[in-house]
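Here the complex is missing one protein chain, while the rest keep their positions.
Let's turn to chain A:
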Amino acid sequence: MMVDALQVFLQGLFGSVFPLVWVLLKIVLIIAPLLLCVAYLTFWERKVIGWMQVRIGPNRVGPWGLIQPIADGVKLLLKEVLIPTGSDKSVFLIAPMFAFAPALAAWAVVPFNDTLVLANVNASLLYIMSVTSIGVYGIILAGWASNSKYAFLGGMRSAAQMISYEISMGLALVVVLMVSNSLNLGDIVHSQGKGIFADYGLGFLSWNWLPLLPMFAVYLVSIVAETNRAPFDMAEGESEIVGFHCEYSGMAFAVFFLAEYANMILVSTLTSLLFLGGWLSPVGFLPDGLLWLFVKIAAVLFFFLWIRATFPRYRYDQIMRLGWKVFIPLCLIWLVVVGCWMMSPLNIWK
């Protein structure tokens, strides 16, 4: 095998620091494609929304407009980063990093198939929840450090929204944890491969989305609100409301943008792993594999773009009402329902 040969070669080259080099290499192997996906997700989004609105979308730079994200990146890199007077300079510059770093750090425990995972820890889902909860700092700090009332109010608004939906997301995940009896993402995927339908070769009916359908719906809407995407995009509702990053320019702004898209990919991956069976094949006669995970992630990402082109923006009080008064009670009730279900003879998760 090529991988083994490379491993032996590097072992000879680096000696005792080899494990460190090997882990760094794996990190690069995760981060580099991720950033490429982020760049082309922005392109795909503009294309999809263009088609849905009977436009063409970007088609000028390169064949079919394929170089467009690179051109955008170069443009943003060359622009000046303005720092407003009276702003807290260090916090102003740390804020975008706070927003972006968690979106990357969470990938440390994401499994891609049975063996392909950087760190296979027991509490991997808990780790992801805690790491992603840090992302909210980027938003509040950006709002505060900008020394602008608009940015400050925008930061408050987005942060309150993210914290509220984190709760309903967390409660939906609790139900998933109950039925899969593990915090390890790999084990959660494996637990979805068992069941009556899976025995008939209809694996996709055994995945968590069907028995936990209300939680799947809650989770799907919550991740949209959590990543500040349309129709819950209070952070950048350009036409009516000013967001937390209104004082940012150039690459500092671009990092917030990258964070948003990296977070989208992350939550799509989590949805695929937790509810859509991860790398498991939907039907019995096809083999499981990495490809299925990518197809599912792409489908969830398409859902993000689709609803952005479809739904009008929610009003802020409606967003908060949906989170606190609809989703959280629904999750709590379903928690009890699933608990009773698991204790009853009809339990399907043994």
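Rule of thumb we're sticking to: contacts are C-beta pairs under 8 Å (C-beta built on N, C-alpha and C of every residue); 3 or more make two chains touch, one makes a residue touch a chain; residues count from 1.
By definition in this document, contacts and distances are computed from a predicted model.
Trainee: Looking at UniProt, which of "Iron complex outermembrane receptor protein", "NADH-quinone oxidoreductase subunit J", "Alpha/beta fold hydrolase" or "Urea ABC transporter permease subunit UrtC" names the chain we cannot see?
Mentor: Of the names offered in "Iron complex outermembrane receptor protein", "NADH-quinone oxidoreductase subunit J", "Alpha/beta fold hydrolase" or "Urea ABC transporter permease subunit UrtC", the one UniProt assigns to the missing chain is "NADH-quinone oxidoreductase subunit J".
Trainee: Would you mind spotting which of A:97, A:156, A:307 or A:330 touches the chain that isn't drawn?
Mentor: Residue touching the chain left out of view: A:156.
Trainee: Given the contact definition stated above, which residue among A:6, A:29, A:123 or A:196 touches the chain not shown here?
Mentor: Residue touching the absent chain, from the options given: A:123.
Trainee: Using the touch rule from the top, list residues of chain A that touch the missing partner.
Mentor: 88, 91, 121-123, 126-127, 129-131, 133-134, 136-137, 140-141, 144, 152, 156, 159, 163, 166, 183, 317-318, 321
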